[in-house]
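Just passing along the structure, written as structure tokens.
One protein chain is absent from this view; the other protein chains keep their places.
What follows is chain A.
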């Protein structure tokens, strides 16, 4: 049923696209037909795959490092009131700086290779992950704090045994946001200056009026992002289910 829905949506999208091509009678270097794009995708499959692999690696590494950094920061903030007071305003301020504006500087600092793109992705997802996880760590039922205090709990044990598991659903929410942002970061990095990657390939194709290749790259990028979003969504669901005790409510 769900599979059929997806097929229908796909057919509808392609139909609209083809309809637009026929209606506007646009030349193929302005708006290529779906068939042309499919041909370009097949003909350039090796070059697309190579560049997709680069972008996918940048996104994956950016997601990994950005999440680790965000998780570490959130834990630090939750452990120390002082850190929370000093760091939170700084974090919010850094969010006011558009990461896009930093892209040229990052390319200057970290070079034309994968480094600057990974940093870009890290920067763009760091705040959502930190903020969501920190929120989950600190927003905890006062009853748990009371119980733990009456039991003589240590700060780190409380964090480990109660705060972190309790915050896993929030972390899942942060990771889902990160999965949307990370590819944007990587592709912007590639636009500003790169010699590999789907963003680079799109610019290159555009410059040579190979709009069909540009569209093919765009579609592959979108598919990668959707796949990433689905996998991270599954992970987030697992985290939520774990924190909720397996999910299934079975009253006896």
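One rule holds for everything that comes next: a contact is a pair of C-beta atoms (placed from the backbone, for glycine too) under 8 Å apart; a residue touches a chain by one contact, two chains touch by 3 or more; residues count from 1.
Simple rule for what comes next: contacts and distances are computed from a predicted model.
Think of the chain that is not pictured: of "Nickel import system ATP-binding protein NikD", "TonB-dependent receptor", "ABC transmembrane type-1 domain-containing protein" or "ABC transporter", UniProt labels it "ABC transporter". Check A:7, A:20, A:147 or A:223 against the missing chain and you find that the one touching it is A:147. Residue A:161 is the one among A:57, A:138, A:161 or A:237 that touches the chain missing from this view.
Summarising the interface, chain A meets the missing chain with residues 141, 143-144, 146-154, 157-158, 161-162, 165-166, 242-252.
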